[in-house]
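A single protein chain has been omitted; all remaining protein chains appear in their positions.
Chains here go by letter, A, B and C, matching the order in which they are written, and residues are numbered from 1 within each.
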Amino acid sequence: MDKLYWQSLDHYKDLKEQSNPDKVKPEPEFSIEGLDESEIKGKSSRRDFLKMLGFSVSAVALVSSCQMPVRKAIPLLNQPSDLIPGVPNFYASTFYDGNDYCSILVKTRESRPIKIEGNDLSKITKGGTNARTQASVLNLYDDARLKNPRLGKVDSDWETIDRDVLNKLQDARESGKKVVLLTPTIISPSTRQLINEFISEYPNISWIQRDTINYSAMRKANELNFGQRIIPNYHFDKADTIVSFNADFLGNWLLPVAFTKQFSTKRKLTDQNKELNRLYQFESNLSLTGSNADYRFTIKPSEESAVLLNLYNEIARATGANTFLAPVTTIDVSKAANDLIASKGKSIVVSGTNNLNIQLIVNAINHLLGNYGKTIDTTKPIHLNQADEADMQQLVKDMNAGKISGLLVYNTNPAYDEADTESFVNGLGKVAFKVSFAETLDETAELCDFVCTTHNFLETWDDAQPIEGSFSFTQPTIRPIFNTRQFQDNLIKWMGLDMDYASYMEQHWKSMLSQHEEVMGNFTDNWNKLKHDGVFQHEEDDSAQATFTEQALKATEPLAEGIELALYEKISMGTGKYANNPWLLEMPDPITTATWDNYVCVPIDLAEEKSLKYEDVVLVNGAFELPVIVQPGQASGTVSIALGYGRISAGMAGNGVGKNAYPLLHTKNGFTNNTGTVVTIEKVAGKTYELAATQIHHNMEDRPIVRETTLEKFKENPISGNEQHIIDEKNNVTLYSKVDYDGIHWGMTIDLTSCTGCANCVIACQAENNVPVIGKDQVRKRRIMHWMRIDRYYSADPENPEVHHMPVMCQHCDNAPCENVCPVAATNHSDEGLNQMAYNRCIGTRYCINNCPYKVRRFNWYEFANNNKFDYNMNSELGKLVLNPDVIVRQRGVVEKCSLCVQRLQSKKLEAKRENRALVDGEVQTACSQSCPTNAIHFGNLKDENSVVVQDNKSDRMYHLLEQLHTLPSTSYLTKVRNKES
Amino acid sequence: MIFNVSVIKSLLRLKGLLLSGFFTLLLFINLSYGQTAEAEANFAVCKACHTIGGGKLVGPDLQGVTERRDEAWLIKFIQNSQELINAGDPEAVKIFEEYNKIPMPPNNLTDDQVRDILLYIENGGVVAGAEVGETEQEVAEEVAVEDADTELLVEMKREDARHLQATFIAMVVLILLALFDLLVTKIIKQKWIPIVILIIAVIISGEVIFIEATNLGRQQYYQPEQPVWFSHKVHAGQNQIDCKYCHFTADKSMHSGIPPVAVCMNCHNQVKKGKITGETEIAKVIDAYNNGEPIEWVKVHNLPDHVYFNHSQHVNVGKMDCTECHGDVEKMDEIIQVNDLSMGWCIDCHRTKEVNFANKFYDQYKQLHEEIANGEKSKVLVTDVGGEDCQRCHY
Amino acid sequence: MYNTRVRGILIQGNKTYSDVSRDIIRPMDDKTPLWWWITAFLATGALFWGMWGFYNTISTGIGEWGLNNNVAWGWAIINFVWWIGIGHAGTAFSIFLLILRQKWRTSINRAAEAMTIFAVMAAGLFPLIHMGRIWDGFFIFPYWNTRGPLWDNFNSPLFWDVVAISTYFMASFVFWYIGMIPDFATIRERTTSAIKKKVYGILSFGWIGNAKGWLRFETAALLLGGMAAPLVVSVHSIVSMDFSVSVIPGWHTTIFPPYFVVGAIFSGFGMVLTLMIVMRKIYKFKDYVTDGHLDAIARILTFISLIMGTAYTTELFMAWYSGNEYELFTFMKNRVTGDYKFAFWTMITCNAIIPQLFWFKSIRKNITIVFIISLFINLGMWFERYVIVVTSLSKDFLPATWATYEPTITEIAVFSGTIGLFVLGVLAFFRFVPTIAISEVKGVLKETTTLKSFNDE
Partner (left out) sequence: MNNTNIIGVYEDEDVLLKAIDKLQENHIKIADVYSPIPIHGVFEKLKLTTRLPYATFIYGAIGTISVFAFLYWTSVVSYPLKFGGKPLNTLSFIIIMFVLTIFVGTLFTFLTYFIREKMYPGKKVTLPVPRTTNDQFAILIEKDQNMSDLEVKKLNELLKKTGAVEIKESE
């Protein structure tokens, strides 16, 4: 079965030869297959991958007729157990990059991963994903990946590397010199054990974990309060009132996917349930969480502790606990306090600030409210972000002092994302031998003598324990594409063991499971089941909650003078690890809708004061220049910059995009903070920088687009906010009889109350439908190709606006205006209510684009595939492997748009027919509805009376976008309800 | 002769490999096994590797297999042996090891069908064996007779193509002549004669151009040379091997799948000498297998990139016979594309073909069911359930 | 003959038939003048630049234009409508005036029709070039094919366009050519050069001008005219339906068909005026294209300009009166006062206000001013199309999608290319074709002169 992959790879090489003209060897299969001609025509084709790989693969795949594509990786039961060309296999796996965690299913075709979906079996992420997870599949096909291990600056082979490194290590052991293994937080039990064994093999090696985003203050606070250095587990699904200080728990904080899932369960209104949770957000920059808050307060970072302490005191007074002296603030926390008290034990207070005092206060409040053991669980702590940054600081000192003779860096990039990069780099210069375990040649790897190139996570074996007792597994879904080796395998090899990590892990689990024989029974069965499910919940009787010991609380922070900086992670870019992922680079930010760059978010008053406009350029701290976005909801006296940009060694797409803001991290008494640095902002006169934003008008112009109401009004009258619907329904009269569908009429509903605007669906759609990446300039020209967009509107007070997120894709109108105007009948209506688009019939008059009131149709302005002008994944032989073979790559000059993932519908229908059964509601899912972490998007058959969509359509909150046009969309929206008093 | 042909044709149409006159016989033997005819048909696939009492072939001799193993296990194993093997079933693994790891390809037989086959093995086997012997001979001969026709047919169609070109050239010449006479040498006094000729010639040549233009990118009668001279006539025609024995993903996947060398080896472990080519061609296969390199067959039937075609939809759900699109493959030595695979060709079929409306999937089509109930409709065509929609094939 | 009395003498200078032939054919016999070469040179330059524009668009993609996801139509369509509008004058002139038996048309219609032909040619290029996949353009014809066969969508205004414009071009061309046949014959008989005799011999189809011939000729002309008359109305109504059939605020307007037709005739007459003034200047045709003619056109323009003004105000009124917030936004917030107020007010000034100056006789008499105003009209009509196409699209229903549009150099090149084509066409016409319908002029010549003689008696 090795053959399988090498074959496909050989083939992949053939491809390369095919594509370069000087040595085309005539292969009849290709001359008549799509590729050559398609390249002459400059027309890239759907299955051209399949055509090349497919057949040779199928051939060999079938030699190993029924063998698993990869070792004993076991796909889901309802998937075919053998690799059949043209039939997708799903493998359960886990995405963990040292920061984000998500339990996933990997969809493979012809044994190559093409799409990532959430794993419903996971108790943590519950089938949700976020944009970064969705996009991570593209990293596998990144041209920036290293193809071989590197010795110095040149490619090498593993023998040499092993020999040399081993020598170095042994020398160091002999001479007892200090060597440090630097990793991100490792949540894999097996790996942890392995590392410990490795260290016992090399006692001179000490192991340091470091996180890009630090939570050590939180752990410290808990250590003081509970005696354990932990991050407790949060249950937002049990909380009625959530008060969050600078914690973007829907976007980036700790376990965003899990938290979004939990949060959204309390954001669903049905005939039975008419209650919502209430979210208070105190923050400096408008985060995704903030944009979903019912009540949002803008505070300066330096105010936070004071505000928190006031909140504490309010609650303390009410509950008769002892209060502390707190400075007076302008922020009125009484309302939040009342709500919290009202929902004692059913509330959560969190802070994303890495500051001991603040975290202590937060804990104290939660303690007062009796949330521990109810909404917050200390018995099953979260294992993410375990690092203690003191270690790292110590390490840097030691390195500079020359105390460190060797450094092994795995999957972390301090040369880029350290607050004080300089001293680290200097220190690194003083280290005798430096080994990097990296996938790409990142800033740190560049400085190392050895680069032991590692697998992509889709090529590796691993396990993970993000939360105590909850495990999940990573299994390879493709053979290593390049001459790489998994980090753990290196350690094993250097320990002189003769095994690979897979079997090591298996052993580890054998021993682990053996403790639970009675629960588990036969190991092999379990082992297979585990790998099949990808998750394993280890239910143990709850040990008692840790006891709370009070600490003195104080608001240390003096109100800072000058402009305070609040750095933040973008939903798309995160920490910048995937800065070379074009999908993420081109993903519009849910708040600013800007793509490709980072920028300074400036509050309105400051903008007036400094006479700054959108796209003016400012000099930040005299260090670097960035364009300005005047951001409603930015706390006055603060500015915000996104982290994760300004990579210099990320790869073709990512290099030099934006500016690196990590040097502006705020380090105070040993804790590194995103917020709090005081910066200076000077306008660079006469200089502007055009941002690639996908939306320039932010006001709804009083049009009934996003219809909203408050919970109170909703309870009184469910139609509130949706009165327009009744009027429009009345006014809609027509000459023609309404078309009736037989059997199937696909429909979709989007619940604006649940939707958080996380833009996960956008990337899911892009991955599923081969949507091209078009680059900064084209986005500036307002030509972004995404079939699905998240419209964002502001309303109310510009200083602190209400934010509306609205996913818009093709509404599949029954009276579609676009259909009437296509001269060549390229777009018309299907028997299943789809507004279908036949690309190969389209001649590109673009009339349909004009006549679409929702403006969801996209035009292929250029050849976006196989075109050096658009040198992204679709122009790279490697990158093209991510294309979905069921969906054609559209040619230049044709119009495209959301097809409701017709390929998925068709395959499910076929499945049903083959199994001679009716379709089950919910089994057919589009990419967006499938991936939505809040289940805001429902999809189904409007002809099926019991389907979810039909129920939704009966709701009083249901309305169609622009329904007064009588386009009769198959997509409907449910009004947004905010949990506010009105 | 004609009679023969038609008889054979109708016989070959029958799914799998049915043997003439044999049913009646069978039915007399054991009425209790009404299904045995079908069972036999299915078993023909097995025959490639198994005998009943004929000793080992690729796979074990199946005589008395029903005594040896319990039915449940057998059914499981026959339906998908690899599942069992992967599940680590000791017996399954043992057999797998014993018969040098040649996998028995999975199939989609129902439990009943398998039981039937088992019954068939128990008793009918021997009789069948004898009968098969003869009839296969007959069939083979008659097929041989039949071949001439297909060859002729194909040849004729090729002729048409050549005719087209000839006509075109002729017309061009005519046009030139007419013009020449009209303008320079004014031999024909009646001006209208050359003019009429001109017009007619232009029209005809235009017609030819149109025909040729529409055939651009199409490859009717395409018959490439294959790396291995493989005769479908011998395999599908004379040896009566079911198409889906080799192209066994046809009813699971969009691709019918080009058979892996391993499948060839199932038989060619034993059969080392071909009827026509002797050892040379088979040797290629064996080498390929031993060197672990797949044979790079030339794909004959190609659709444009913007067309999505799914074999399982047509073969499995639509219960269509392979020959309906691929022609009488069992009469072709080298495969030739008989149909032009144009959109019109697809649509025409969608407009005329009946769907298996009994399929539970169609229960939701209430209106159609009513119409059938009250007799407005006698049958449901593919187009009635959206067979003419663009996005059935283009997405 | 009452009309002649009303309008005074049509042809001045008391010409005889031979004078008429001589005067009109003279420019064709003279050697090519310098101004002709210069203009031709410039026009060719423009044409080549246009070709570059075409090449760039087709080889690289429509992305070379300034369009975007929201504004998917730009200059291409604006210019298309503009040219078609201009293309209306010729047929409007000949046909309406023919049917109305307006004799004074005779000395203008030939030039007007020629202009139509070239304008429509120029217009026809835009639907082609603006296609994303021009190489598949033939899909637009409902021809028998092997796709099912698969036909076209006959609900699409674009399909109507194709039909209407090809018909219009065909009809105008035939009408124009038949009108020229007797004149070609005249040249054929008069000319001395052998080549010309041959060429015009072929062109004249062997015209002899006997009674029966003339009878059929007149009937045919009348019939074609009669059929083409509704065409003039329908063509631009159909073009207007490209917009009025859609749902976009600012497009979805019932007033469009009449308003477009009038607009078209307006721009057409504007262009005719421009050309005529040039022609009579350089060819000294003052006797044929008399001040009376110009005056007549000027009066008509004044009247049409009033209609245009009314149309604009009606649109605004309806936007307000309908109470449709989207329409109101497009018209009031976007056009009248918004980002596009410049374009809007240029349109109003050029089309509705400036032509009102024609109320003053002094201005009508002053040819230079008339000429300048005629140019203004052409400009104004271009802006009208700009306002309609761009403003409506750039800010439609969902504010989130709003986008602005600027043309790129490629689009400008394409436009200038079509202008080059037009000018070249007109130059060729000036050079090789009798620019005034000789026989028709003779036809009216007599009446006028006899009238004079009657008065003398």
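A few notes on this one:
Just so we're on the same page, a residue touches a chain if its C-beta (ideal position, glycine included) is under 8 Å from a C-beta of that chain, and two chains touch if they have at least 3 such contacts.
The shown structure was predicted, so the numbers you read here are calculated from the model rather than taken from an experiment.
Residue-wise, the contact with the chain that is not shown comes from A:829, picked out of A:577, A:829 or A:855. The missing chain, though absent from the display, is touched by one residue of C:48, C:141, C:214 or C:432; that residue is C:214.
Note that of C:43, C:119, C:203 or C:347, the residue touching the chain absent from this view is C:203. One of C:88, C:103, C:130 or C:188 touches the chain omitted from the figure, and that residue is C:188.
On the side of subunit A, the interface with the absent chain consists of residues 736-739, 813-820, 822, 825, 828-830, 968, using the contact rule stated above.
Contact between subunit C and the absent chain runs through residues 16-18, 21, 142, 148-155, 159-160, 163-164, 166-167, 170-171, 174, 178, 181-182, 185-186, 188-190, 201-203, 205-220, 223-224, 227-228, 230-231, 234, 238, 241, 438-440, 442-443, 446, 450.
In this section, only the chains that are shown with their structure count from here on.
Of the two chain pairs examined here, A-B and B-C, it is A-B that is joined by more C-beta pairs in contact. For the pair subunit A and subunit B, the distance between mean C-alpha positions equals 47 Å. Rounded to a whole number, the gap between the C-alpha centres of subunit B and subunit C is 63 angstrom. Of all residues in subunit A, those touching 2 or more other chains are 828, 841, listed in ascending order.
Residues of subunit A touching subunit B in their complex: 3, 7, 27-29, 32-34, 38, 43, 45-48, 54-56, 58-63, 65-68, 72, 80-82, 84-87, 524, 740, 742-744, 828, 830-832, 834, 836-841, 886-888, 899, 902-903, 906, 909-910, 912-914, 916-919, 941, 943-944. Contact residues of subunit C toward subunit A in the complex are 60-63, 66-70, 72-73, 127, 130-134, 136-137, 139-140, 150-153, 155-159, 162, 242, 245-248, 325-326, 329, 393, 395-403.
Those residues of subunit B that touch subunit C in the shared complex are 214, 340, 342-345, 347, 388.
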